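The complex appears here minus one protein chain, its other protein chains still in place.
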Amino acid sequence: MPFKKPVQKYNASINTVELGVGDKKIVLGGENVLPLYTFDGAIENAPKVGIEISNLGYADQVPGISGFYADCATIADMAKKAASIEAVDFVCLKLDSADPNGNDAPIEDCVATAKAVAEAIDKPLVVAGCKNDEKDAALFTKIADALQGKNVLMFSAKEANYKGIAASAGLAYNQKVGAESAVDINLAKQLNVLITQMGVNAANVVMNTGAAAAGYGFEYVVSTMDRVKAAALGQNDVSLQLPIMTPVGSETWGVKESIASEEDMPAWGSQEKRGIGMEVTTAAAVLASGSNAVILRHPESVAAVAKMIKELI
Amino acid sequence: MGKFVVIGERIHCISPVIREAMNTMNPEPILKRAEEQLKAGATYLDLNIGPAESNGEELMKWAVTTLQGAFDNVPLALDTANMKAIEAGISVYNRSKGKPIVNSADAGDRIEYIDLAANNDAICVALCSKAGVPADNDERMAYLQEMLERGLTLGMEPEDLWFDPLFLVIKGMQDKQMDVLEFIRMISEQGLNSTGGLSNNSNGMPKHIRPIMDSAMVAMAMMCGLTSAIVNPCDLRLMETIKSCDIIKNETLYADSYLEI
Partner (left out) sequence: MALKGIDIFKLTPKTNCKECGNPTCMAFSMKVASGAVEITKCPHLSDEVLAQVNESNAPPMKTIAVKAGDVEFKLGGETVLYRHEKTFVSKTLYAMTLCTDRDDNDARLAESMKVDYDRIGERMYSEFIFVNCGEKKDEFVALAQKAAAANRGVVLNCSDVETMKAAATAIKDAQPILNGANASNYEAMSAVATELGCILGVSGADLDELYDTVTKIEALGNKNLILDVGTASVKAAFEGAVQIRRAALLNKDRTFGYPTIVNVAKLAAGDEAFETALASLFTMKYGSIVVLSDMTYAKSLALHGLRQNVFTDPQKPMKVEPGIYPLNKADADAPCCLTVDFALTYFVVSGELERSGVPCNLLISDAGGYSVLTAWAAGKLSAGTIVKFINEYEIANKINNRTLIIPGKVAVLKGEIQDKLPDWNVVVGPAEAVGLVKFMKDLQA
């Protein structure tokens, strides 16, 4: 008796969003099947892997990260080095120094940094803020202006600051807008509605539906994405048919498993391997749940996750 | 069961404006009404060309291509006593946004509409009555079974038969309303789809009352499992109620702006 294969192919599909310009530009989304289910239908645009660099540098990171950038004098050098990894599809510049509760770097400095990084690489650029809503809104507005024509993603606008970011990045300067919500599917939908109601084309918006490291309330991340894809494809809910990008490295490299020293936890073994384990586990899991792009930190994680995507698509 | 399907009823030859437009094949008034209904949230549009005995085929083809051409292949319910006109309409119909609906069969003279739908891979509205109002739900169920069996024998999928419980006017048949709702529940429990001219319940009531009564009826009917209705989507209160019920039934995902989308 032959096996009758079930098929879950939908009339609805995820929007495509282009990032970057030129030969190295990338396309996120476009699929009309569940995440990675190529046996239900072709997935034209494989999920993408980005690498994260911080403008605070990575000197205090594990050897595989700090060592990788050891010969880089500037953030632009770091960006170039990061983008030189073949498996890397895009670079995410994190402007950690802008944090008013930290270094409180002036906006002009951050704009200059973003410009230098954008000039240094030919792969698409994602700009992430410092998690301070007000500062991020001001930063993104200036950077969106300064990087016109580069088609960069401002990652991300939240409920508290979306208006300015959507108006500048999404409307005035023709960049891409990230819409970030913290594992709350109703808010994810609402934020998309609000941003598109301002006149921003949904094809210029990428969602971040919330991130966490595996083991840290990750079930909410999974269920939010599962439900987003079910609504987008199964219910043809256009306000959720946006590709998802998930910052993984910035979550996983902050948890105990990745930061506890070998001195403190001798039984646990290599800190670096633990950190990579957390990063690739979390990345593979969000890809299985529906992320169209992940942002990672360790070059070995990038290689492993890119290999998995290549094998699956 | 999926999101509630609103079939917009306002392109109907009973309206003098539409009748005149159909007589002269003037697209403007028809397109205007279609646009209003789609903006208001209709999924399907009912296209009633009346008896159209003489030029039905030509008229239906023209109306289908006109509407689908103007509104991205909007799915349509083809509604006329002229079966040939329905077949003609389906011959030019684009299915990319949904199968055509044949409106409608019953268990009496119009039972062959099921054959028409089956032969053309269409959805068929199946009115659970033969002649006049069924005495009780046993009678409705007997008609349902007869039509279901006929459809299945002809190779239709059960979900392509949308059973109409026959909504009754409250002013006159108030004591029958719960029967209708109970029958909707019986349809739903079999996993079958349902639809119908829901606003018939408020016929004859003052204009300002009708949206209130229709909204109450649709909420109660959706609770019982009604999956679609042929209504006026420009009735804002009614549409708001339907959208809210879809949220409560978890058929659409809530967002603060849900009424605006």
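Letters A and B mark the chains as written, and numbering starts fresh at 1 in each.
The working rule: contacts are C-beta pairs under 8 Å (C-beta built on N, C-alpha and C of every residue); 3 or more make two chains touch, one makes a residue touch a chain.
It should be emphasised that the depicted structure is a prediction, and the values quoted were computed from it without experimental measurement.
Trainee: Could you tell which one of A:Asp122, A:Asp145 or A:Glu300 touches the chain left off the display?
Mentor: A:Glu300
Trainee: Can you work out which residue in A:Lys24, A:Lys80 or A:Lys256 touches the chain that's missing from view?
Mentor: The single option touching the absent chain is A:Lys256.
Trainee: Can you say which of A:Asn15, A:Ser97 or A:Thr281 touches the chain missing from this structure?
Mentor: Selected residue, touching the omitted chain: A:Thr281.
Trainee: Just the residue numbers, please: which parts of chain B touch the chain that's not shown?
Mentor: For chain B, the residues touching the absent chain are 141-142, 145-146, 148-149, 152-153, 158, 189-192.
Trainee: Name every residue on chain A in touch with the hidden partner chain.
Mentor: So the residues of chain A touching the missing chain come out as 1-6, 8, 36-39, 101, 131, 213-219, 222-223, 226-227, 230, 254-257, 259, 267-270, 273-274, 276-278, 280-285, 287-289, 300-301, 303-305, 307-308, 311-312.
Everything that follows uses one rule, which is that only the chains that are shown with their structure count from here on.
Trainee: Provide the C-alpha centroid distance between chain A and chain B, rounded to the nearest whole angstrom.
Mentor: A distance of 45 Å separates the two centres.
Trainee: Which bits of chain A are touching chain B when the two form their complex?
Mentor: Going by the criterion above, the answer is residues 185-187, 189-190, 193-194, 197, 227, 231, 235, 237-240.
Trainee: Could you pull out which chain B residues touch chain A in their complex?
Mentor: So the residues of chain B touching chain A come out as 2-3, 251-257, 260-261.
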